[in-house]
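Written below as structure tokens is the structure these notes are about.
A single protein chain has been removed from this complex, and every other one stays in its place.
Here is chain A:
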């Protein structure tokens, strides 16, 4: 059992979990506010990785020797790309369907996802092949005796934590956050109170998309190869994490993501041939016992 449940495997699981968490936050926010499962969310993550890649090569010459500043610029580029594309997707694809049957938006989300993947593959500047992601920061391994942590793992976990805390503060303490909560509870009542719901929804997409973009950068740095289809699998896993934690619930998404990351790691270590199957079996069991997810609120059926 020593090779399966040990400090190193916990570190491995937390790292996987932090990337899922950043993606899951966007899923859960959008669902909480517009009740839309935005399947294109994984592609905002991919766009974040490509934006970081582009920004690195565009500005690398300007920041020679200033790796910290460079990393910051790249982070902003990835978040901006994820956020702006999410905003555009909302404006062009989801808004016109806002009051149409839910299924139309869902299918459109799948369409947006495929469009982004294939459009980028067709662009000569991006292309369908793998690209190797540059080492933006030097890699340092820290030996803790019974576990090795790379500085990338720490960066992943810290950036994920900072963004999550920031988001929680935004939702709990600001007027905008209050408006977001109001829209998620009752759109019509919120509108009657003078809240511009479209503005709130747009803002939600912007934040969710920018978080996914940041996750893309972290994934690119940690697993240094990027491809237009890289968002599909993490997107699905993060969606499952959001459901596991209780979709629409922000701490739930983070909790679900870390559970997914750890479960996947332990399961793969226990038996790598059926590893992922075990992780998904856990999900099914949790949902059977607690269909609203771990932290999901019990919502009375709306009439």
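Note that in this section a contact is a pair of C-beta atoms (placed from the backbone, for glycine too) under 8 Å apart; a residue touches a chain by one contact, two chains touch by 3 or more; residues count from 1.
FYI, contacts and distances are computed from a predicted model.
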item: Chain excluded from display, named as in UniProt, from "Chemotaxis protein CheW", "Aminomethyl-transferring glycine dehydrogenase subunit GcvPB", "Branched-chain amino acid ABC transporter substrate-binding protein" or "Heme exporter protein B"; value: "Branched-chain amino acid ABC transporter substrate-binding protein"
item: Touching the absent chain when the full complex is considered, from A:66, A:199 or A:225; value: A:225
item: Of A:43, A:117 or A:264, the residue in touch with the unshown chain; value: A:264
item: Residue, one of A:139, A:199 or A:290, that touches the chain absent here; value: A:139
item: Residue of A:60, A:121, A:150 or A:168 in touch with the missing chain, whole complex considered; value: A:150
item: Residues of chain A in contact with the chain not shown; value: 2-4, 6, 8-9, 12-13, 15-16, 130, 132, 135, 139, 141, 143, 148, 150, 219, 223-225, 230, 233, 264-269, 272-273, 275-276
